[in-house]
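These notes concern the structure reproduced below.
Only one protein chain is missing; all other protein chains are in place.
For clarity, chains are labelled A, B and C in written order, and residue numbers in each chain start from 1.
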Amino acid sequence: MKIWYVGAYGIVSTTAMLGGKLIEKGRMETTGLVSELPQFEGIEKYAPLKFEFGGHEVRKVENAYVASLQHWELNRHFELDQLEEVREDLEKIRAEKGTAINCGKGVQALGELDVLENEVQTLSEIVERLERDVKRFADSETVMINSASTEPIIRYNEKYHDTLDGFEKMIEENAKEYASASMLYAYVALKNGIPYGNFTPSVGSSLPALKELAIEKKVPHAGNDGKTGETLVKTTLAPMFAYRNLKVLGWMSYNILGDLDGLVLSHKENKESKVISKDKVLEKIYGYSPFSITQIEYFPSLADNKTAFDFIHFEGFLGRKMKFYFIWDAIDAIVAAPLTIDIARFLLFAKKEGMYGVIKEMGFFFKSPMETRNVNTHSQFEELVRWYQENA
Amino acid sequence: MKIWYVGAYGIVSTTAMLGGKLIEKGRMETTGLVSELPQFEGIEKYAPLKFEFGGHEVRKVENAYVASLQHWELNRHFELDQLEEVREDLEKIRAEKGTAINCGKGVQALGELDVLENEVQTLSEIVERLERDVKRFADSETVMINSASTEPIIRYNEKYHDTLDGFEKMIEENAKEYASASMLYAYVALKNGIPYGNFTPSVGSSLPALKELAIEKKVPHAGNDGKTGETLVKTTLAPMFAYRNLKVLGWMSYNILGDLDGLVLSHKENKESKVISKDKVLEKIYGYSPFSITQIEYFPSLADNKTAFDFIHFEGFLGRKMKFYFIWDAIDAIVAAPLTIDIARFLLFAKKEGMYGVIKEMGFFFKSPMETRNVNTHSQFEELVRWYQENA
Amino acid sequence: MKIWYVGAYGIVSTTAMLGGKLIEKGRMETTGLVSELPQFEGIEKYAPLKFEFGGHEVRKVENAYVASLQHWELNRHFELDQLEEVREDLEKIRAEKGTAINCGKGVQALGELDVLENEVQTLSEIVERLERDVKRFADSETVMINSASTEPIIRYNEKYHDTLDGFEKMIEENAKEYASASMLYAYVALKNGIPYGNFTPSVGSSLPALKELAIEKKVPHAGNDGKTGETLVKTTLAPMFAYRNLKVLGWMSYNILGDLDGLVLSHKENKESKVISKDKVLEKIYGYSPFSITQIEYFPSLADNKTAFDFIHFEGFLGRKMKFYFIWDAIDAIVAAPLTIDIARFLLFAKKEGMYGVIKEMGFFFKSPMETRNVNTHSQFEELVRWYQENA
Partner (left out) sequence: MKIWYVGAYGIVSTTAMLGGKLIEKGRMETTGLVSELPQFEGIEKYAPLKFEFGGHEVRKVENAYVASLQHWELNRHFELDQLEEVREDLEKIRAEKGTAINCGKGVQALGELDVLENEVQTLSEIVERLERDVKRFADSETVMINSASTEPIIRYNEKYHDTLDGFEKMIEENAKEYASASMLYAYVALKNGIPYGNFTPSVGSSLPALKELAIEKKVPHAGNDGKTGETLVKTTLAPMFAYRNLKVLGWMSYNILGDLDGLVLSHKENKESKVISKDKVLEKIYGYSPFSITQIEYFPSLADNKTAFDFIHFEGFLGRKMKFYFIWDAIDAIVAAPLTIDIARFLLFAKKEGMYGVIKEMGFFFKSPMETRNVNTHSQFEELVRWYQENA
């Protein structure tokens, strides 16, 4: 199968490429890949573990091997000999120049960007270029995954975002202030029949206009925001307090991380969209909104070793207050990368079985799953299994 | 409804009595009571929140009010004015003299015991006395709950434990070394048609002989070992690693507590049965047995403020090791007490709907649920809800 | 001895009053009182454990007993029977109406304030009233302690703050925007020969003008900002990394608390002065400035149960990164209250031994000790002991 990454040289994408190629060559176990659980037997018929990777990127780097090496320098998230084993495969992966339109000051902090906006003027020219790149790569086995840095929240505009007609008018009229990179990529994917998975909190395919497009083109899509670290634990653990009729008085979630992702998030406007996608989770689980803190801060020496500190204050029988603490100490890309492969595989499965529109049964993979209120990790997993088994 | 507690003056039983009476009088919210969740609407028709309490006890204390006050001295687990509101009710609760036969050196450390063994000689005399006390109290709305201190593991004996005939022979022959207190209480309950819930890891009704009795007498029973603290979290969280295909390399569970329960457990033979009931949980969830440590130690100043330290070492994509830590800081009796009421209510529900034998759908409440391999808290809760709703 | 608290009905002051009176009556151990360590033998001759309390306050409450009870409702930081034992003593403590001039929006959030500004117009009138109250109470055995809520940082003004003349001109000219409550109180104390201890990060006596006054009047004073929780641990632990030549890559300090103090701090301008007083500590210990986060957030259900989460990332031999975490779970007033009594005692000792100006050997008690770079808890303790023993 083929995966087109938006943000192809990011740590998540390159880690997925490295792992994907190692698995393909039988040099690594499939630990971390949900789709390889016994519950999903048969998925290899829809989406075999043989990969071709491509993508768009806004940083100037030679190829995916060099990008991997740069991430390794900071993170030591794999062994160098693992990288050397697939060096040639990764050297062949050269991303196309992408767009960072309205991606905020955070993204600009990544350094000098190498973007289409520097070459062409209008939204339609940008879209045209993105489309040209994607079409050259894609076939019927291709999925697009957005794993680029988080965009700021774009101002919602009914005229341009509500309908597909409006969206295309926005492109024609070059109404740049209403367009962001992630929606343009999603538009290109869906328009060309390519399933689209949004691993980020950016808007992606979640606009009504693009949902309409997915239905019209009969393409499956899923998102938003990969559920990797603290939120994964939170949505697994929070139901326990509900099941036992314990009242949550407050929930503190404090996250620190230090790599490019942290740098981008440390910019206020980019952070905002990250914080918001986390806040609704507890309310959905409890039916009430306990006091909560959700913060993400930059801590450079950790690089991608995202660390979360959670404190839950809860009340039990006789009104007594009690406490629970947890610390999550993981490497974000290591948790995230296999999920992008899982999402691609399940989207391909969905497409081949004739499903389209938002695949809400894939909520298991996302912090803010589209078109569902189910955020309980356990129920989501059961839903995913049931969905797969009923349709496979 | 009526609840007969084995270990009536223990901190769990007295906390349940205090809370039960406060709820009955409308002076307290039902926080902590699972059976009061909206999913169990209608349960009050089977088991209304009006309580009469009794029980057996082996420590010499005047009444449940005095026992509560003693526990409060060490634990401050409620406000004194809460106790004063139901003082008269609790003063009326006077436990009968029980048995501590083969309860180990730990239990003897509680101080001088006031037990039937001091008065009568044989197993049949002990059983007779227990039966007399229970029959005086019980009606058709009565449930027996074992919340006494943990017994040592008794040597299994096919002749006496395998069949009801054998068990009754053991009593007749006065084969004391094969009998333990918890099985005698369970025998008395089931023989007299009283549903029995075993909140401890002691053997209780889990002998084949007593399961046979429950079927013969058409009485429901459930156990073993209330899932209150660290195991509750463990069985909620452990499935997350499985869902994500993350390999658990090791799981450390270290528990400290300081009250009578801790004192009893600090005696090797009593501790053994506690440790064993915890060990199987991870294997049931993962299908493999990760390296694990499960320890319980005495830490006097904590009293009943049982604190658990867990560390999970796990492996993800590309073979990377990652870490998760949690600390559970709760008052054990506060978490446990409402569950004993829940168990009593659901057992009464089961009985009134004609169910009998082991109610395995009640596994949600137990660390070592009988006759089921399901230890996943989420699935257990779903099973409990489904079972209730299908039968109510 | 007599202690005049600025912020007399606050939780720190009332806890000190309660404990002070219990100790005086021999009803409580002196746990928490530094001055009662064997190293300070003989201090009772300078400052016996017999107390008279008074103070200024800006909230309308009947007396210190009622104020204590209000704090208890939220915090349960003592047993009610402890309060009842000294009820009469505390009922007699009635604070005088104080000033909250330039104390920021945070302080206004405490509710409707009952302040001198509502009655009189000018700075000199305010000072006159403060002085009248203090003089009525004070004798040669009296110390003033500022334990009021944190003020915002006031704009420094050379003309008014640099010299005593300037300061008194500010009062005469009624230059209100340059005056804050804490400096007016400090002025009144020092002018009247009353030793002054500033337990808060507010400016207090740290203006050059007031240091001049202390010298002129030969009065000892000390501050700023009681070192109670997370900073106490930090300044104890941070030297360890230095001693072992381990490089600190980053230090995260995240504090949550929920009472009036938390409410005041959650207001940006008041928080700023708290955050700044913490930042300099690591630099003083290491000589370099490791990356650091110091945050304080409001978490209502905790009330005064201030909880701190710290994470230290450090580098050792061969460049390896390692980790240290700590959680501080204490009741702020319980840690703070005895220190205010200690400070008062040591200031009285200093005065009686003829010392005046900033007593920099008392740095042990403060987060931002005046006129010293020593912030290492251990060295500070040694310095305190040496100073006492050499002068006693």
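A few remarks follow.
The rule is simple: a residue touches a chain if its C-beta (ideal position, glycine included) is under 8 Å from a C-beta of that chain, and two chains touch if they have at least 3 such contacts.
Worth saying up front: this structure is predicted, and the values here are computed from it rather than measured.
Only one of the listed residues, C:232, C:257 or C:296, touches the absent chain: C:232. In the full complex, subunit C touches the omitted chain through residues 15, 18-19, 22, 28-34, 36-37, 77-79, 82, 232-233, 236-237, 239-240, 243-247, 315-320, 322-331, 334-335, 337-338, 364, 376-379, 381. Residues 249-250, 252, 254, 256, 291, 293, 295, 297, 299-302, 307, 309, 311, 313, 321, 323, 325, 327, 329 of subunit B touch the missing chain (whole complex, contact as defined above).
Note that in this section only the chains that are shown with their structure count from here on.
One finds 49 Å separating the Cα centroids of subunit B and subunit C.
With each centre defined as the average position of its C-alpha atoms, the distance from subunit A to subunit B rounds to 44 Å. Contacts with at least two other chains are made by residues 323, 325, 327, 329 of subunit A.
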